[in-house]
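This report refers to the structure that appears directly beneath it.
Take a look at chain A:
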Amino acid sequence: MSTTQVLIAGFGGQGILFAGKFLAYAGLLQGRNVSWLPSYGPEMRGGTANCSVILSDTQVGSPIVGRPDILIAMNLPSLEKYENEVPAGGCIFVDSSLVNRPVKRDDVKVFPIPATTISTEKGYDTLANMILMGHVIAHTHVIPDEMIRPAMQKVVSARHADLLEKNIEALNLGLNYQA
Partner candidate 1 sequence: MAEKILMKGNEALAEAAIMAGCRHYFGYPITPQTEVAAYMAKRMPRIGGTFLQAESEIAAINMVIGAAAAGKRSMTSSSSPGISLKSEGISYMAGCDLPGLIVNVQRGGPGLGGIQPSQSDYFQATRGGGHGDYHLLVLAPNSVQEMADLVFKGFDMSEKYRIPCMLLADGTMGQMMEPVALPERSAETIDKPWALTGTEGKRKPNIINSLALAPHELEEWNLERFKRYDIIRETEQMSESYLMDDAEICVVAFGIAARVSQNAVDTARAMGIKAGMIRPITLWPFPEKALKTAADQCKAFVSVELNMGQMIEDVKLSIECCKPVSLCCRTGGMIPTPDEVVAAIVKANEGGKQA
Partner candidate 2 sequence: MIVFEKPKALTDAPLHYCPGCTHGIIHRLVAEAMDSLDITGRTIGVASVGCSVFTYNYFNCDMVQAAHGRAPAVATGLKRADPSKIIFTYQGDGDLASIGTAETVHSAARGENITIIFVNNAIYGMTGGQMAPTSLPGQVTQTSPYGRDVNTVGYPVRICEMLSTLDGPCYLERVAVNNVKNVRHAKKAIEKAFRNQVEGKGFSLIEVISTCPTNWGKTPQAALEWAEQNMIPYYPLGVYKDKYSEEAGK
C-alpha cells in the first residue's frame, strides 16, 4: 500500500506534460490508480508549467500535488517555488544545466543531472525531460524498468513511431547516468 506524489515543473515547451503522461501510463499499466493534472492557461506559453502525477495502490483523493514525494525541477523558478514543499525524506531532481544553484534543503535526497546538456551533446534535443525521467526511475524505482517500453508505446502516438526509440534511448541515458 503506497502512494507516490510527483510534481514535474519547468518552462512550457520542456515536455513536462508529456513526461507526466508517461509516468501516469506506466502506473496505469501496472494496474495502479493514477491521476495527471496539468497547470493550464496562458502561463503554459513560455512561462512556468507543472504537472501533478499521483501513483497509488488506493483510490486517489486530491489530484493536486502540493507536497511532492518526488519533485522534478527543470528550471530555477520551479525549484524556488517548490523546494520547500517537498516533505523531509523526499527526492528532488534538478536539471543542473539550467538550475545554477544547489538545493538548500538538507533533509531531502537531491539528484542533479545536467539533462539539457546531455540531450544536446548526445543528439537528443528536446528530450531532457526523458533523461530526467530515467534518472528518477533509477533512483526511486517509482515505476519498474519493464514498464518503460509499454508506457512509452502508449504515449508516443503511432504516427510518430520513430520517436519511440529516441525517447527510450534518452530515458536510458538518464537511467544509466553516473554522477
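As a convention for this text, a residue touches a chain if its C-beta (ideal position, glycine included) is under 8 Å from a C-beta of that chain, and two chains touch if they have at least 3 such contacts; residues count from 1.
Quick note on selection: all candidates are chains of the complex that A comes from, given by their letters.
Small disclaimer: the values here were computed from a predicted structure and weren't measured.
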Direct contact with chain A in this complex, candidates 1 or 2: 1
Touching residues on chain A, where the partner in the complex is candidate 1: 21, 24-25, 28, 33-38, 40-42, 59-64, 66, 154
